[in-house]
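Pasting a structure below so you can have a look.
One protein chain is absent from this view; the other protein chains keep their places.
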Amino acid sequence: MVTATDLLRVEDLGISFTTMGGPIHAVRNASLRVLPGKVTALVGESGSGKSVTSQAVMGILPNTANVRGRILFSDPATPGKTVDLLEMPVDGEEIRAIRGSRIAKIFQEPMTSLSPLHTIGNQIGEVLAIHTDLPKAERRARTEEMLGLVGFKNPKRAHDMYSFELSGGLRQRAMIAMALICRPALLVADEPTTALDVTIQAQILQLLRELQQKLNMAMLLITHDLGVVANVADEVVVMYHGEVMEAGTVEDIFRNPSHPYLKGLMAAVPHFDMKPGERLKALREIPINVEHLLGRKKEVAPKGDVLLEVRDLSKSFVTRSSGWFGKSEPPVKAVDGVSFDIKRGECLGLVGESGCGKTTVSKILMRALTPDSGSVIYHGANGPIDVLKAEGDDLRTLRTKIQMVFQDPVSSLSPRMTIENVLSEPLEIHNRGDAKQRSEKVKSLMEAIGLDKRFLKRYPHSFSGGQRQRIGIARAIALGPDLVVCDEPVSALDVSVQAQILNLLKDLQKNLGLTYLFISHNLAVVDYMADRIAVMYAGRIVELAPREVLMRKPVHPYTRALLAAVPFPDLNRPLDFGEIRATSVLEKGWAPQFRADEQDSLSPADLGDGHFVLARRNVDARELRP
Amino acid sequence: MLRYIIWRIAMMVPTLLIISALVFTIIELPPGDYFESYAAELKAQGEDVDTAYLDTLRKEYNFDKPPVIRYFYWLGGMLQGDFGYSFEYQLPVTEVVGDRMWLTVLVSFVTIVFTWLLAFPIGIYSATHQYSWGDYGLTFLGLLGIAIPNFMLALILMYFANIWFGVSIGHLMDLKYLGQPMSWDKAKSILDHLWIPVIIVGTAGTAGMIRRLRANLLDELQKQYVVTARAKGLSPFRTLVKYPLRMSLNFFISDIGSILPAIISGAEITAIVLSLETTGPMLIKALQSQDMYLAGSFLMFLAFLTVIGVLISDLALALLDPRIRLQGGSTK
Partner (left out) sequence: MTESSLPPPGAPLKHYVSSAPFDAMSIEAMTAQQERVYQASQLQLMWWKFKRHKLALWSGIFLICLYSMILVCEFLAPYNLHTRNVDHIYEPPQRIRLFDHGQFVGPFVYGRQMTLDIENLRRVYRDNPSDVQPLRFFCRGDAYRFWGLIEGNLHLVCPAENGNLFLLGTDRLGRDVLSRIIYGARISLTIGLIGIAFSFVLGIVIGGLAGYKGGVFDLIVQRIIEVLQSIPSIPLWMALAAIMPVTWSPIFIYFGITLILGLLDWTGLARAVRSKLLALREEDYVLAAQLMGAKTSRIIGKHLIPGFMSHLIATATISVPGMILGETALSFLGLGLRPPITSWGILLTEARSVSTIAFYPWLLFPMIPVILVILAFNFLGDGLRDAADPYR
C-alpha cells in the first residue's frame, strides 16, 4: 500500500527544560516520520530524548518543557487534512479528540500505568465513553471483544478484575487493549516490553505485530533494545543525546550501520554467535591497570577443582497471612533442592526469569539468608569450610573470600561516604595494613577499575551508573576474594556501559584469578561471561551445561523457550514466533518426562559432558533429546 | 472481605484491653484512695468520721482487694454498663454523666463533618493551583490554624464576641434547658450553640488535613496512571475527579485515625474553656478532686470513641478500596 503522505511527521523538534542549573536541551532538531501501517522505531539509550519525543507527540509533556518545531499528523480517516499537534492548545478539546482515539500510547510500566481502584473494564471502556457515544452495553461488549483479542482467556471475567490481580504480562495486555480499543491510526509504544521477562516480551511483541497488521495501524516504537527493533520495525531512527545520529530503513540500519555511535552500539551488544574469546567493544573503553593491585600476588591455585559445593538448598517463604484468623497460605518454595558446584577460576552463569529464586540462592551463599535445608562447602586454601555453619575465624575468612557485586548501582553505595571511605571500609573491617597502606591499596583499586584517583574524595551521587558499578566491583575485590557473586551487575545499565562493565569483570577475572557466580536474566550476557550455565525455573535448576552445549543443544523445554524468546539485533535471525508458540514457559506445557507426578519425582539426569537436565528418574537420557 | 471485617473488629479487643489496663494504672497511681482523703477532709473540718460507713463503702467497691482483682471488677462492670461510682457526687458514674457523653459524640462528629467539608475543597484547590496566590494564602491560613491552639482560639473568640457583640459565648445550650429532658427546643438551642465549639475545634484539624490532603494529592497527580488517563483523551477536570481525587478519598478516610484523637483532645480542652456541657469540664474537675473512677470512665470513653472512629474509617476504607477488599488488608 503506497500512500502519498506520512502519517506522522516530526520536523525539527526541539525540547528543552528550564532548570535551576540552566536550560537542558533534551531534544535538538530531531526529525522523523511514521508511514501509515508501518512501524518506526526510535532507538536510544537513557538520556537520548526518545521518551520526551513520544510525550511531545501525545501532547503530554511536563509543563516545564519548551517545544519548538512541528509535529504533523495526517489522519487516514480524514484524507487530505493535516494538523500540527504542537499548535493545539495544551489539553484542549482538539488534541483530546485525537488522543486515545487516533493516537494511542502504551507505557513502560504496566504496574503503575493502571489505576488500582478501577476495574480493567472500566478503564478500557472509558476510552470508548470519551470518544464514542455507544450505549453502555455496547461499550462493554466491545471492551470484552478487545480483551479477547489481546489474549485474555476469559474476557468477561477480566473485565471486572483489578489491575493488581493480574500478572505483569496480563497488565501490559490490558494496556494494549486500552490503547487499541478505538482502533487508532498510530500507536506510540514507549518501551512496551522493557519491564517484562524475556519470554513474556516475545509474546507481547508477537501480539503487537499481529494487531498492528490486523488493524493496519502504524506504530512508533520507542526502545533501547536493538533486538526488539530488528524484529518489529520497518524504519529506524537512532538518537543520542537529543540528536538523530542515523536514520533509515531497518535494512540500512542493520546491514550497513554507518554512524560511529550506532556501530559502537552494535559492537557493544553481546550476541550468541560470538567466537570463544571474542571481546565486546565498549563505546567508551576504559583503560585499567591491575599491576599495583597484583603486587605480591599469591600463586593462583590450579584451575578446575571445586571451589564451592552447593547441595540440596531449599528455602521457603511464608507469605504473610492476612491476620491471626486468616488461613496462612502454603509457603512458597523460592529455592527447591538446588545443587551445583562452582569450579575454581570459572564463571558459572545462573539464568532465570524474575521470581525464579536465583537471587535467593545468591543470598544464601552470602549468608544473608538461612536456607531451610542443604549445605554449602567452600574449599579454600586452608581446607574446606561449611559456609552455612561457619563462625569466628572461619566466618571471617569467608567474608574476605566470597564477595558480592550488587544489581542496583544507586543503592549499593552509601550516599554518606566518599569513594575513599567506601573502598577502604572492607580493609578497615578486616584490619588490613595501616592507614597509609590502605590509602595505597585504595589508589591501586581505582587504577584497576579505570577511575581517576582524583575522584576519591567525591560522593557516590556524582558518578554515573556505570562508574558506580565499577566502584562496587572495586569494593568487592578489595580483600582479594576467591569467589565473586555478581547479581545482575549490568541489568540496570545502558547497553554501551554494559559492555564496559562486562569487559572489566572479564579482565579482572583473568588477571586476579577470580571465580564468578554470574546471575542474570539476560541469556546473551550470561553467554558472553560464563563457562557453564545453569537455568533456573521456579526454584529449581532445570538444566546445567557448558556454555556451548546449552546454547547449541538445549534439552529442557524451558531452556528452549527461553532461547527462542531472545530477540537478536540481526535481520537474519528473526524471532521464530512458531517456535515460541510451540515451546512453553509454563510447566503444564512441557513434555511429560519433564514434569513430576505422584509416582515419580524429578532429579537431574546426566547427559554426559557435564550436561544435566531435570527430568523424571525413570526416563532414559535419549528420550529427553528433542 | 468478611474475614477482614472480623479480623479488624477482633483487633479492637486487645487494643481496648491495653487501654483499659493503662487507664486503670493511671487511676490507681495516686497514693491512698478516695476514702482516705475524704476521711482526712472530714477530720480537718472537725467532723466525725463514720469509719464503719467508709468500710462498707470500701467493701462494696472492692477496695479491700488487691488492684489486679479490682481491675477485673472494674473491667467486668464496664462490660455490663456499670462504670463505677463517683465518690465526689456519691452517685453511679452513669448517672453523673447524663447526656454529656452524647454531647461529646455530637461535638466530635459535627466537627469531623465540618473539617471534611472545609478541607476537601480547599485541599483540592491548593493542590491543583500549586504555588498560586490562593495556594499560598490558604497554606498560610492553615498554618495559623495549626499554630493557634484550641484554647487560645476559644479565648480570642471569647474576646471578640465580647467586644463586638457584648455577649459571652459558652455553653452548649441555653442554661434553662440544663438538666431538662431532650425536647425540640432544647435540640434547637444546642444547634444554635454548636457552631462555636465546632469552629474552634475544627480549625486545627482542618488545617492539618488540608496540608496532608494537598501533599497527598500532589503525589497522586504525579502518578503514571494520571498520564495514562490524559493519553486516553480524558479532559483534565474529569481526569482529576476520576483518578487522583478518587485515590485521595481513600487517604482522606484513613486520615480519620490521625485527626480523631486530636479533635477529641481539642474538644475536651475547648469544652473546659467554654464550659460546654460535654465531658471536658467534668473530667478536669474529677481529676482535680481525684475522683478517679469518674475520670477513668471518661478516659476510657474517649479512647473508646477514637478506637470506634478508627474502626469505622477502616471499614469504610475497605469498602472503597478494592485492594483491601480483595486482598484482605495487605495494603501498601
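Each chain gets a letter, A and B, in the order it is written, and its residues are counted from 1.
Assume a residue touches a chain if its C-beta (ideal position, glycine included) is under 8 Å from a C-beta of that chain, and two chains touch if they have at least 3 such contacts.
Since the structure is predicted, the reported quantities are computational estimates derived from the model, not experimental observations.
Note that of A:Thr5, A:Thr112 or A:Ser584, the residue touching the chain absent from this view is A:Thr5. Here one chain is not drawn; of A:Pro76, A:Gly248 or A:Gly480, the residue touching it is A:Gly248.
One of A:Leu32, A:Val229, A:Val338 or A:Ile364 touches the chain omitted from the figure, and that residue is A:Leu32.
Remark: the omitted chain is touched by one listed residue; of B:Val113, B:Ile156, B:Met182 or B:Val241 this is B:Ile156.
In the full complex, chain B contacts the hidden chain through residues 14-15, 18-19, 22-23, 26-27, 29-31, 143-144, 146-149, 151-152, 155-156, 158-159, 162-163, 168, 170, 257, 261-262, 264-266, 268-269, 272-273, 283-284, 287-288, 290, 295, 298-299, 302-303, 306-307, 310. On the side of chain A, the interface with the absent chain consists of residues 2-6, 9-12, 21-22, 29-33, 35, 45, 47, 235, 237, 240-241, 243-249, 252-253, 256, 258-261, 264, 283-284, 366-368, 395-396, 399-400, 403-404, 406-408, 411-418, 425-426, 429-430, 457-459, 461-462, 464, 472, 475, 479, 496, using the contact rule stated above.
Here is the rule we use: only the chains that are shown with their structure count from here on.
Centroid to centroid, with C-alpha atoms defining each point, chain A and chain B lie 52 Å apart.
Those residues of chain A that touch chain B in the shared complex are 58, 60, 91, 93, 96-101, 104-105, 107, 109, 112-118, 126-127, 130-131, 162, 164-165, 175, 178, 320, 322-326. By the touch criterion stated above, chain B contacts chain A in their complex at residues 3-4, 6-7, 10-11, 223-225, 227-236, 242-243, 246-247, 250, 320-323, 326-330.
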